[in-house]
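With one protein chain removed, the remaining protein chains of the complex are shown where they sit.
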Amino acid sequence: MVKKRKKKKEKQENQNNQKNQDNPKDQQYSIEKIIPKDKFDSLIKGLYKDFKLIVPKEAENEIEFDYLDPENEKYQFPEYQNLRVSPKKFLFPQKEVLYSFEKEGTGIKIKEKEEKIDDQIIFGIRSCDARSYKILDTFFSSGKYSDPYYFSKRNKTLLIGLACNDPMSTCFCTSVGGAPFSSEGLDAILYDLGDNYIFKIISEKGIIFEKYVKEYPDVNKVDLKKKEELATSARGKIQFEINLDNIEKDLDSLFESDIWTKVARRCLSCGACSYVCPTCHCFDVQDKSDKSGGKRVRIWDNCQSSIFTLEASGHNPRNSGKERTRQRIYHKFNYYLKNYKILGCVGCGRCIKVCPTNRDLRESLKIVVETAEKA
Amino acid sequence: MNHKHELDNPYIPSLVTIEEINPENEVNDLKTFKLIFNETVDKEKFFEKFKPGQFAEITEFGIGESPIGIASSPTEEDYLLFTIKKTGKVTNRLHDSKKGKMVGIRGPFGNGWPLKEAEGKNLVIIGGGFAFTTLRSLIVYLIHRNNREKFGDITIVYGCRNPGEFCYKKDLEEWGKRDDINLNLTIDREHPDWKKLVGFVPTITKEVAPSPKNAMAFVCGPPIMIKYTSPVLQELGFKDEQIFLSLEMRMKCGIGKCGRCNVGSKFVCIDGPVFSQAELKVLLRD
Amino acid sequence: MVDTKKTEEVQVIIPANEIDKVSDEKWEPKIIAFLCNWCSYAGADLAGVSRIQYPPNVRVVRVPCSGRINPLFILKSLQVGWDAVLVSGCHPGDCHYISGNYYARRKFSVLDDLLEFIGIDKGRINFSWVSAAEGEAFAKVIRKITKKTRQLGPNTIFKEDQ
Partner (left out) sequence: MEEIRKSLNVIVKSLISEKKVEYVLGFEEGTLPLKPVPLYIEKEEDIDRLIWNEYCNLNLVKFLLEEPHGKKIGIILKNCEIRSLIVLINEKQINREDIVIIGVPCSYGIIDINKVSKLLDGKEFTEFKKNGNDYTFKGVGFKKIIKLQDILSDSCAYCKDKNPVEYDYLVETPNEFKKIKDEDFDEYFDVIEFEKKTPKERWAYFKKELEKCTLCMACRNACPLCYCKLCFIDSNQPQWFDKTDDLSEKMLFHMTRAIHLAGRCTGCEACTRACPEGIDIHLLYKKLRKMTKDRWKVDKIELGEPSVLGSYKIDDPQEFMVKED
């Protein structure tokens, strides 16, 4: 009975969305437990026995995702809406060694990267970031080649989310197919009810968590009702809504439009937006070496930089800010739909917050949609 | 060493040794490298997938990696040829190398020339400058005794700035002697030692006037040549679906992950480098 | 433009990890010296021809003029692990290109102050004027710098992040 109502409710919530994030698998696992906040630490300690934990932690002047050492500290979630930097770096670090090599006389010996990866949980991520991993999964496994470095970590990683009670002013996840309480892409999710958490297992992989929450009571109707109320209120707090149903077609028709000059006019061509973005995944490959050997590393790169596409001959296909700005928007809102049938943006709003010149992605999208409507 | 596993990781190069280095042009900024695989397993893996028109990533250890079109054909077993122009830091270092040096290779990448579709058709091959590399691979493949009868007439138009700039002079000489190839070599301006055609590639193409009937055109060259050759082909009656171009973009990974070589929604490294004119018309190009 | 080969050589000669390997007693300072072609290089040459003894810890890079030295060369040398850097040119007024060393002097004082300001030991970077006739002076400068570098110990400025 409860489940049915929930489904209906979510359906109602999602009717405006282009993609229904309601996961049909959700219904198979009806493990929903109540965890009082003062027992939360013991849950963490239990998980820590078997997993490395990546949690939001108080750092200097802000809150950051970091590895937890619960032996010396009692862990509670710090207060946060969302973090300035996405947790992308734990699966796709800014600098990653691909392999190393040794010089032996005139010969070369390649040594594969040996990395021991422990089972880990990224704990307390918001729905938008959970969806970003889904996008990265799709991208890194697409085509003929799957990315071994990403998946060596991804396959060992479980995601436990924390539903978003207070979206930020820049959030627009509902416009790109997400929702503050969405459990898409997660293995389990926590709902913060004030004094208690609801711990709900979402995916098949998440069943592993059952043994850690066995001792806790099941949810009751009152809690679920409270959760629904919170979900509605969280959704209501999102200030920006745009209909992106036709964005692929809209962008198709606007490639040569002069709006891009206008949109790009204020861009400084720095990489701040792509470095905080949870779905930006372009990288550069560099060699480091000395007399006896060296290594090949990949590092984050960003499409806003003028040297991103500069060829050795001096030719640069994306030479001006206009083309680079256009590329970033097209990549996320057109090419992604063409290639993988999903949007490449999760609406976390980080790029809007971080931009030194306040180039607002929402504004750009608004311009695109309005211009396309007029045409 | 566990070879199977190593090859499964597309980022890890196989080792090859430089066996020969041959200068190709008078200016000496273009050299052909003959590479031999160190391990037979690696070689077999490579040749399993290899088609003319593909490229490979060549690693100069400690310096970096460059995508280079493969100039040899799969029919030339045992070795690979790469014709490399001295432009960036990797190619500069390669040009300074000596025989016997080990370099890395990853590949083959890309789609290659559409050979299946070309079977039974007349082929027009148009190239300019040192971009002739993958066209050489194609021609060598086509005229191999096992393959020649699968294809119709072969017309080649190859233009360079001056006689010294032609690559693969030995091959050209050999092809010129064959009666199953219509080979047209041209240079941009008159030159005392030059007895053959003079004129830009589009002009010569117009003069040679290959028939579009049951034909396909394969074009590779500098952007300016492509720009003026496509209209000529269209004038001759070639449809967009019959014209195939090999594109170039800055690449890093070669496997569609690093995100810089896209032309519209397609990556040149995995969806290309060969696109038909019809495909390109739909793509959004910077 | 810059001679690529030469700058890459800098990276190759001293691998970043070599200094860690040697124990303290065996450690010998390694000093890179950028010498101007017209004065200091000739000065070093004279020191050699005159058989003047000076410590063998210095490796010479010949440059056309001290004005050619980009502060980045010096920083890069420290990054790849040289224990000290010396830049030497013609005495003021003697520059082959009339004023190269005057410009160099201003650049050096900026770099010198800046390195001190961010907390890098004074003495890692050194500047001197040595003319073509001053073989003995060149040897003295090298002796002095080697001694100073020995006191400072191995260059670990940028090591901590490795």
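Order of writing sets the labels: A, B and C. Residues in every chain begin at 1.
By definition in this document, a residue touches a chain if its C-beta (ideal position, glycine included) is under 8 Å from a C-beta of that chain, and two chains touch if they have at least 3 such contacts.
What you see is a predicted model; the values in this text were computed from it and never measured.
**Student:** Check the whole complex and report which displayed chains the hidden chain contacts.
**Tutor:** Its contacts among the visible chains are A, B, C.
**Student:** Looking at the full complex, which residue from C:28, C:94 or C:121 touches the chain that isn't shown here?
**Tutor:** Answering carefully, the residue with contact to the hidden chain is C:121.
**Student:** Looking beyond the chains shown, say which of A:54, A:91, A:173 or A:352 touches the absent one.
**Tutor:** Touches the omitted chain: A:352.
**Student:** Among the options A:39, A:205, A:266 or A:338, which residue touches the chain absent from this view?
**Tutor:** A:266
**Student:** One chain isn't shown here. Among C:32, C:46 or C:145, which residue touches it?
**Tutor:** C:145
**Student:** Using the document's contact rule, name the residues of chain B that touch the chain not shown here.
**Tutor:** Residue positions of chain B that touch the missing chain: 88-89, 92.
**Student:** Which parts of chain C face the unshown chain closely enough to count as touching?
**Tutor:** Its contact residues with the unshown chain are 1-2, 4, 7-8, 71-72, 75-76, 79, 86, 92-93, 99, 102-103, 105-121, 126-130, 134, 137, 140-141, 144-145, 158, 160-162.
**Student:** Spell out the interface residues on chain A facing the chain that's missing from view.
**Tutor:** Counting over the whole complex, chain A touches the hidden chain at residues 61-63, 79-81, 84, 94-95, 166, 168-170, 265-266, 268-272, 275-276, 284, 286-288, 297, 299-300, 302, 305-307, 312, 352-354, 356-360, 362-363.
Note that only the chains that are shown with their structure count from here on.
**Student:** Need the CA-centroid distance for the pair chain B / chain C, whole Å please.
**Tutor:** 48
**Student:** Just the number, please: Cα centre separation of chain A and chain B in whole Å.
**Tutor:** For chain A versus chain B, the centre distance works out to 40 Å.
**Student:** Quick check on chain B: which residues sit in contact with 2+ other chains?
**Tutor:** Where chain B is concerned, no single residue meets two or more other chains.
**Student:** Give the residues of chain A touching no fewer than two other chains, as numbers and ranges.
**Tutor:** Touching at least two other chains: 289.
**Student:** Chain A touches which residues of chain B in the complex?
**Tutor:** Against chain A, the touching part of chain B is residues 5-6, 8-13, 15, 59, 61-66, 87-88, 91, 100-102, 104, 223, 248-250, 252-253, 255-262, 264-265, 270, 284, 286.
**Student:** Considering the complex alone, what residue numbers of chain A touch chain B?
**Tutor:** The touching residues are 98-99, 101, 103, 106-108, 110, 112, 139-140, 142-145, 147-149, 252, 255, 281-289, 293-294, 296, 298, 301, 303, 308-313, 315, 317-318, 323, 326-327, 330-331, 334-335, 338-339.
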